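Of the protein chains in this complex, all but one are displayed in their positions.
Chain nomenclature is as follows: A, B, C and D, assigned in order of appearance, with residue numbering initiated at 1 for each chain independently.
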Amino acid sequence: MNQATFSSRFKRWFHQWGSPESFFVKSRFWEIIFGLFGAALLLMSWTWGLFFAPPDYLQGDSFRIIYIHVPTASAALTFYFLMGISSAIFLIWRMKLADHAAASLCIVGGTLTTISLITGSIWGKPTWGTYWQWDARLTSMLILLLLFLGVAMIRQVQSNSDRIRTVACFIAVIGMINLPIIKYSVEWWNTLHQPATLSLSEKPKMHISMLIPLLMGITGMYFFSGYLVIRQTRYHVLKSCRRQGWVKRLVKNGAL
Amino acid sequence: MFKRLGNVLKREILLSSRQFGFTAQLFIFLVIGIVLFAMGFNQASDAIRESVPALLWFLILLATTLVASSWFRDDYDNGWLAQWVMCDIPLSLLILVKQFFAWIQVLVTLILFIPLSNIMLNIEYEKPLLAYASFAIGTAILVQITSVTAVLSLLIGRSSVLHSIVTLPLTIPVLIFGAEINRAALDASSNANVVWFLMAIAAFVWSIGPWTTATALRMSLE
Amino acid sequence: MFKRLGNVLKREILLSSRQFGFTAQLFIFLVIGIVLFAMGFNQASDAIRESVPALLWFLILLATTLVASSWFRDDYDNGWLAQWVMCDIPLSLLILVKQFFAWIQVLVTLILFIPLSNIMLNIEYEKPLLAYASFAIGTAILVQITSVTAVLSLLIGRSSVLHSIVTLPLTIPVLIFGAEINRAALDASSNANVVWFLMAIAAFVWSIGPWTTATALRMSLE
Amino acid sequence: MHQTIHEDDNYLICRSVGSHYDDRQIFSNLSFSVPSGSLTQIYGANGSGKSTLLRLLVGLRKPDQGEISWQGDLWRSGWNGALTLPFFLDHHLSAHEQLSPRENLIAWHTLHTNEVSNSISINDALIKAGLKQVLDEPLRQLSFGQKRRAVLARLLITTSSWWFLDEPFNGLDQAAQQWLCTLLDSHVEKGGTVILTSHSKIAVKHSIDKIDLTKYCQDNTHV
Partner (left out) sequence: MHQTIHEDDNYLICRSVGSHYDDRQIFSNLSFSVPSGSLTQIYGANGSGKSTLLRLLVGLRKPDQGEISWQGDLWRSGWNGALTLPFFLDHHLSAHEQLSPRENLIAWHTLHTNEVSNSISINDALIKAGLKQVLDEPLRQLSFGQKRRAVLARLLITTSSWWFLDEPFNGLDQAAQQWLCTLLDSHVEKGGTVILTSHSKIAVKHSIDKIDLTKYCQDNTHV
C-alpha cells in the first residue's frame, strides 16, 4: 500500500468514526463485546484469586487485594493517557467525538484511580503499618486523582460550552507530564512501594498460580472499563445530538 | 425581613454552586496544600509532625482569603452592592448573612478536610474537640478580618499595600493563637487557655465587623 | 519591534508602580507563612534545619500561584488583550514580555523575603549562590506554568481556587527539585547536580510556554 | 421640573445642591424641584455630573452643599421613611454575570419584597423584555443589549414609584427603545415619577421636564 492510499484510507476511517452517527451505530457492537468479555474475565480472576490462589507466604491472605489494586492502578494510568490523547485530538482537529470520549475517560479513570488509592492504602495498613505514607508513588498517584478531579470539575461547570471543553482538554494534555513521574517514581526515588514485578521482557517473579489470575484481572479491568467508557461516550453523543435528524429517526424507529 | 435575608442567602448559595462547587474546590485546594508540603520533605516525617499546626493554619488562612477575596469584588464591580445599600434592609444585616455563609463554607470544607488530613499527616489529637473548636473560632475571626480588608481594598482602588498593612497585624495573632491551641490539642501537655482569648476576639469582631464592613462599603460606593 | 516590546514593558512597569498589588500580596503571604512556621518550631532547632528548604518552596509555590491567578484578569476584562491579539507583533512575544516582568516582580519580592526568612529561621547557607540560583530558576518555571493556567481560568470564569487546583500538581517537580537543591545549598555535602535538571525544565517551559499561553489566550477571546 | 421651589408635599426638592470629588467641584448651586407623577430628563455634556446627581438623589452620595428634601424632611440616611424605595439603575448591570436573567431577576425581586417570587410573573417580565431565548443562559453569554434588557425587566415587577434611570436607552435596539418608552409613559400615567438621564430625545408621549446640567457645571474648576 503506498503512502497516498494509506493516508486517504486513514482519513476515511477517521471521518467515519469521527461522525457521531456512525460512531453511535458501530459502537453498539463493541460495547457489548467489551462488556461481556471484561465482566467474564474479572469474574474469573476474582473467584480464582480470592478462593483458589494460595496465600502469600509473607502476607497471608491480605495480598489478595492485589486483584483489585493492580488492575485498577494500571488501568487508571492507561486511561489518563488515553484521555490526554483524545483531548489532543479534540484540540487539534476539533472533533467533538474526541471530546466526548475524553469526558467519559475522565469519569471512569477518576473512579479507577480512587479505587486503586483506597485499596492501596487498605493494603498498606497490614504491610507497611500505615494507611498513608509520603512516598513518591503514592503521592504521584494522588496527584493523578487530583488531575482527574480538576478536569471533571471544569467539565461540570457547564456541559455544553465550547470554552469549557477546550480548557478541560488543554489541562488534560498538560497533565500528561505526570504520567512518567508516576510510572518511574518507583525507580527514581527509593520508595516503600514495590517496583514493577510485571514486565514483558523479563521472566515473571511471581508464582504462576498468582500471576495468571492477576493477568486476567488486568485484562478484564481494561475491557470492562473500556465498556463503561464506550457506554458513557454513547450517552454524551446522544445528548449532544438530541436535536439532530438521525437521533430523531432512531427514536421514531424504536431503536432507542 | 428574615425571609428576605433567607433569599439573600439563597443567592449566595446559588452563586457558590454556580462557581463550580466552591466547597469542593476549597477542599481539593487544601489537599493539594498538604501534598505539596509533604512532597518537599523527603520523608522527614518528624519535621512534618512538628509543623502540622502551622501548616493547617496557614492553609486555612489561604482558604479564607480565597473565599473572601472574590466575595465583594464581583458584586461591587457589577453594582449589586449599590442595590444592597439602597434597599430597606440594614446593610450590616445583609453583610452578616454574606459573612455567615462564607464561614459556613469554610467550616464545611474543614469538617471534610480535617479527618483526611489526620490520616494523611498521620496525626492524632489528644483533645480532638479542642482542635475542632479552635478551627471553628479561628475561621470565624478570619472571615471577619478578610471581609473588612476586602472592602477596604475596594475603597482604595485595589492597590493592596494598605490592604496588607491592615491584614498583617490582625491575622498574625489569630494564626499564632490558633496554632498554639492546636499544639495543645495534640500534646495535651501544653496549655490551652488561649482558646478563651480567641473566643473573646471572635465575639468582638463579630459584633463590630458587619457594621465596620457596612461603613466601609458605603464609603466605597460614594 | 524591540522598541515596541520595550513600550509594552513600560506599560507593565507603570501599572505595577500604580498598584503594588502583586508584590505586596505575595510578600505578605510569605511573611505570614514564615512567621507561623517559625513560631511552631521554637524548640526543636534540628527539625527547622531539615525542613527549611521544603518550607520555603512550599510557601513560594502557594503564594505565587494564588497571587498569579489574576495576572491577565484586568487586561482581559477591559479588552486590552484583544488589542494584543490583533496587533502585528506576535502574541507570544508580547506575552513573553509580560511573563518576564512578572518573573522580575517575583524575584524582587524574594530578594526582600529571603534575607528576612534567613533571620527568622536562623539559617545560613553554605552555598548561598546555589540557593539563590535555585529560587530564580524555580520561580521562572512557576511563572510559565501559572501564566498558562491563569489564562485558562479566565476562560472558565475566574475561579482562583480552580486555578490553583490545576496549577499546583504541575509545579510539583519544581518543588521537589528546588527543595533538593536548597538542601544541598545548606549542607554543601549533598549533591547539587539536580540544578541542571531544573535548568533544563526552565529552558523547556520558557521555550514553549509563551506560545502555549498565546494559544490559550486566543481561544479565550473567541 | 420646576425651577421655582415649591414647598408642597409632593415635590422632591433640591436646594442649592453642590457636589465635588476630591478637589474638583462638579456642580454647585443646583436648585430644582420635581413633582411626583412627572418625567424629568437630565441632560448635559459628558462629565457634567448627571450620574453624580442621580446618585445624590437616590442617596448613594451625600450632597456636599445644599440639601435634598421630600415632604419637608431632609434627606438623612437614605430614603428610609421619606419615600418609597427608589428604583435605581445606572451603567452597571447590578446583576451577576454567572447567573441567568431569571436568577438575577428573582434575586433582585426577593431583595425588595417579602412576597415569594411568582415564577410566572418573573418569566413574563423577561419574555416581555424580549429574552425568551436566553432565559437561562448565564448573563455573560448575552449580548450587550440583552444584558440591558435583562435588568430593565425589573421595571415590570418593581413596586417603587420613583424611578431613577441613568442612560436607560443605552444599547437597546429600536424595538426595545419603544418598549421602554411605553413603559415610562404608563408608569407616569399611574402617578409614578421618572427621573432619567439621556443624551438624545426620548419618544414618550408624556411631556418631559428638562434639566440642563451644563449650566450648573463649574467647568471643573478646582475648589
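We take it that a contact is a pair of C-beta atoms (placed from the backbone, for glycine too) under 8 Å apart; a residue touches a chain by one contact, two chains touch by 3 or more.
Predicted, not measured: the structure shown is a model, and the values here were computed from it.
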item: Absent-chain interface as seen on chain A, which is shown; value: 160-162, 240, 243
item: Chain not shown, touching residues in chain D; value: 21, 43-47, 49-51, 91, 130, 133-134, 141-146, 148-149, 167, 170-177, 199-200, 219-220
item: Absent-chain interface as seen on chain C, which is shown; value: 1, 3-4, 7-8, 10-11, 14-15, 18-19, 74-75, 77-80, 82-89, 221-222
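Heads up, the rule we're going with is that only the chains that are shown with their structure count from here on.
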item: Of B-D and A-B, whichever chain pair has more C-beta contact pairs; value: B-D
item: Separation of mean Cα positions, chain D and chain A [Å, integer]; value: 58
item: Chain B and chain C: spacing of chain centres that average the CA atoms, whole Å; value: 25
item: Separation of chain A from chain B, taking each centre as the mean of its C-alpha atoms, in whole Å; value: 38
item: Multi-chain contact residues (two or more partners), chain A; value: 143, 146, 149-150, 153-154, 157
item: Chain D, residues touching no fewer than two other chains; value: 98, 138
